[in-house]
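One protein chain is absent from this view; the other protein chains keep their places.
The block that comes next holds chain A.
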Amino acid sequence: MRLLTHNMLSSNIKGVANGFPLRIEVEKVVEKQVELSADFLRNLFPKIEWKALVDAARTMGYAELAEEVDSSMLDSNEFLNKFHHALLELHLEEGALVCPETGRRFPVNKGIPNMLLHEDEV
C-alpha cells in the first residue's frame, strides 16, 4: 500500500465521524521504484491532505517532507522528488491501518489493505 492510497482511505464503519487519517501500524516497509511523472504529481497535489501524508511518511521512516507547502513548490524538482518518493515509492507491505475513533484494525497483507467491514459495522 502506497501512501497515496492511505491518503485517500478512511474508516467507514457505521457511526464513525472522523475516520481519517487512519493510523499506520508498520510491520514491514518496502521501497519500490516508480517512474516520476511531474504532471501526475501536479494534478494530484491539490487533492492530498498534506498533514496526513507528512505524518504517514514519518511513521514509515521518511522524515524529509516539509510541514508547510504550497503549490508554487511544485516547480522545484527537489520537492517533486520527495513528494513522489513519499506518495508512490514507500510501500506498507505488512501491517495495519487503525481507525482513529474505534481502534478497529484494517489489516494490510502483501501490500493490500483489507477495508471490508464486518457484518455489525455496516
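In the analysis below, a contact is a pair of C-beta atoms (placed from the backbone, for glycine too) under 8 Å apart; a residue touches a chain by one contact, two chains touch by 3 or more; residues count from 1.
In this section, contacts and distances are computed from a predicted model.
Q: What is the protein name, per UniProt, of the chain that does not appear here: "Gdp gtp exchange", "Ribosomal protein S8", "fructose-2,6-bisphosphate 2-phosphatase" or "tRNA (guanine(10)-N(2))-methyltransferase"?
A: "tRNA (guanine(10)-N(2))-methyltransferase"
Q: Check each of A:V29, A:V98 or A:M115 against the chain that is not shown and name the one that touches it.
A: Residue touching the absent chain, from the options given: A:M115.
Q: Thinking of the whole complex, not just what is shown, which of A:M8, A:V30 or A:A66 touches the missing chain?
A: A:M8
Q: Residues of chain A in contact with the chain that isn't shown?
A: Against the left-out chain, chain A lists 1-2, 4-5, 7-12, 19-21, 32, 34-35, 37, 39-40, 43-44, 47, 49, 88, 105, 109-120, 122.
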